[in-house]
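With one protein chain withheld, the remaining protein chains of the complex are depicted in position.
Moving on, here comes chain A:
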Amino acid sequence: MALQDRNRVVILEDRVENVSGAEFPMSFDGQDLPFNLESFKDSFDIEIIRVTPTDIEFDLIGVDASIANALRRILIAEIPTMAIENVYMENNTGIVQDEVLAHRLGLIPIKADASKFLWKRPEDMPTDQSTIVFKLEVSCQHNREAAPGETDPKKKYINSAVYSSQLEWEPKGNQAERFADSPCKPIHDDILITKLRPGQTISCMLHCVKGIGKDHAKFSPVATASYRLLPEIQILEDITGDDADLFCSCFPPGVAEVVVENGVKKAKIVNPRKDTVSREVLRHKQFDGKVRLTRVRDHFIFNVESTGIIAPEDLIVQALDVLMEKCNIAKAALAKAINNDEDDE
């Protein structure tokens, strides 16, 4: 295999070839590629494309899929956050049953720094170091000021809809001082929890604890965390005239464009990154052998969308911390296992 093709996934009309990498020592004739951290450092790069308060897009270049995948899996399942775990229902005469209401409450993202809290096992008593308490007390009433014949429930009744903004934080112990700068509250104020009608009441106490997405998705700090490989389009033979227009129409806008060179229309690739790899171009007979679609196997385009609890740039750092912590634990456990083995003998 040609050297430059080694890290390309080849996309054909009916199949994908060269999917798994073989960048291991002695995989290739006459080539020896033992891993070495220094050469990894040279070839590795990160490029941050875009950061918003909730999203980040960045390129991870020069790593194996297993590392990129570990990062993605940790983002989804192993970064701790705080979420409502126990709901103590004092009164609920609304239409939504206790257990459904409790489930809905659990999914509300809570703005709180999980690193400032201790883990709580189910059998542990809640303390101010491990638990955040919220209260939800809402009753629906007729609005006496509503116009006669009013049909909009929002005007006709008071508290006809219960929103996340109505959760009230009850600081326990020294929590009020500890979190004076950033009081605990739901990330979004406009999450509809349930609807009520006059005479219906909800009164409950909510306990938030620290957890990870592996245990329940409500603890996951990301809405999505995904990656794709960088697409690459090679024009092997000039595509000219009307074919150039057809060629460009096979890709999403911005991927390819028609340029005029010496009075001849010619197709040119502008930004393959925008390609969705629909393979439309491979359906046309006139492009047979003129175009080659590949993906760069070690170029990952990450898209991470935070729920708003943790800033997206902190998410990545925390995910890598978790991976390193996993290594530390494994190393210690291995040493322990070997010692035990020797003791047995």
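Quick note on the criterion: a contact is a pair of C-beta atoms (placed from the backbone, for glycine too) under 8 Å apart; a residue touches a chain by one contact, two chains touch by 3 or more; residues count from 1.
As a working rule, contacts and distances are computed from a predicted model.
For the omitted chain of this complex, the UniProt record lists the protein as "DNA-directed RNA polymerases I and III subunit RPAC2", which is one of "Exoribonuclease phosphorolytic domain-containing protein", "Translation initiation factor eIF2B subunit alpha", "Trafficking protein particle complex subunit" or "DNA-directed RNA polymerases I and III subunit RPAC2". Of the candidate positions A:9, A:70, A:162 or A:256, contact with the hidden chain is made by A:70. Set against the missing chain, the residues A:86, A:129 or A:226 yield one that touches it, A:129. Residues 24-26, 32, 34-35, 37, 40-41, 44-52, 58, 60, 63-64, 66-67, 69-71, 73-74, 77-80, 115-119, 121, 129, 210-212, 215, 313, 316-318, 320-331, 333-334, 336-338, 340-341 are the ones on chain A that touch the missing chain.
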